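Sharing a structure with you now.
Note that one protein chain is taken out, while the other chains of the complex remain in position.
Then we have subunit A:
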């Protein structure tokens, strides 16, 4: 076994713990004929009993730690295990057909799953997934295997998985889960973003961690360098404990900057904001000294649900965020679905090139009712704080005009209904498509602000799918082509007296911050955990010197040239 494994550093920090593999065991079995059906039925009941015990434990733990709402799913699972029709059908099968419990279970539940999957109702199709889940749990008990139960983790662990889905990360309890390592993913994949918002170290894209590591292996993860150390010796353990102490001391020092404004060494003021995905993230944004929310990704509200969130549900979520931020600006991005983010209940057609297809604002125009509902909820919430509305994936001025017109229509309707709506809501756009960056001077006359989404801007500029690891080398944030587009946008905004921000990964990258400051960026929106470090860094930088640096960078030819310039000059000017 190797002593260490390398991956992509996705979230800072160090963690020590035992490996907990979130990997399903092999649940395959043969259909066999049995002699004694009473014994087989007994075995089946034993498995049901154990599965129920396990579920009750998970249910209790999730209720205590995350509330009734999140635990409700386990009630449904428990009821399935109590279902007299299901149980008796399986018993009869064992009795009459003399088959083993495994195949009687599988065949019976398959009938139900097929029946549910054929129903029109999306909710019922979801229930088919519940039955599959429960079947798996009972099967595991019959076969003497153990299913991974992230909800039951009760010691300091490091999660190991091929990949983590949004529902996996939603169950992470930071008290015990100290970090995670995955086979696939990059710095901008869902799991990496979640790790940063949870504030736990993570390494993604190791390719082989799930097959290399054994359950319970002692691990150290170094989220700074993307290193996993397997079975560390005492000596190595000591070295990392020291590193962690230093890291924590640094964090404590940064924490002193929490309520400070962000002002460069030569008195140039900028704003540092947080990217969030749900109302729960507000606390972390505040604790990390965010001066606002630069990007509220509303799609998580839709992705965590099994059906479209109602206007009321959305209103409540937006209200909580706005109140939580206490009059600090909150930029809400309207639904950005499509591309790598799908909603099973919307039933969108499959596309050859989803990133070039019906996503974000394009989808909003297609599903106009969904869009209008969101805008109504937002407008209703607008009186509870300082909201700004931002449309994603705008490619043409027509799209912006159309989206804004719909917003104004909804606003007028609400006013007619006697519902109060904030009067001065700034309306801006994400700049993620080169056409919009190039025409930024025209856009700047009509929008209230720009926010540059670098992840997409880079992928569309280099025509390289950011989910495709084979072309990952084309993800080049420092490339002069990107810098020139960023400059176009910032200059265009300033010329019209507007402001320009950035809410992509680049805005929180310590290597990019000197350049962005020099290019004149007004607002930097990043993972909450990066804010204090960025503030500390900007305080030491000289904006005028960075402007000169940026001018030089704009004249270079490759990413490597820019990186070299940064290495030599940023150090020299500090």
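Going forward, a residue touches a chain if its C-beta (ideal position, glycine included) is under 8 Å from a C-beta of that chain, and two chains touch if they have at least 3 such contacts; residues count from 1.
Criterion: contacts and distances are computed from a predicted model.
> Can you match the unshown chain of the complex to its UniProt protein name from these: "ABC transporter substrate-binding protein", "Phosphocarrier protein HPr", "Glutamyl-tRNA(Gln) amidotransferase subunit A" or "Xanthine dehydrogenase family protein subunit M"?
Spelling it out: the chain absent from the display is recorded in UniProt as "Phosphocarrier protein HPr".
> Which one, A:3, A:56, A:72 or A:255, makes contact with the chain that was left out?
With A:3, A:56, A:72 or A:255 as choices, the missing chain is touched by A:72.
> Quick one: say which of A:112, A:254, A:384 or A:475 touches the chain that got left out.
With A:112, A:254, A:384 or A:475 as choices, the missing chain is touched by A:112.
> Pick out which of A:86, A:204, A:343 or A:390 touches the chain that's been left out of the picture.
Candidates A:86, A:204, A:343 or A:390; residue touching the omitted chain: A:86.
> Residue-wise, where is subunit A in contact with the chain that is not depicted?
Looking at subunit A, the ones touching the missing chain are residues 72, 75-76, 79-80, 82-86, 112, 115-116, 119-121, 123-124, 127, 131.
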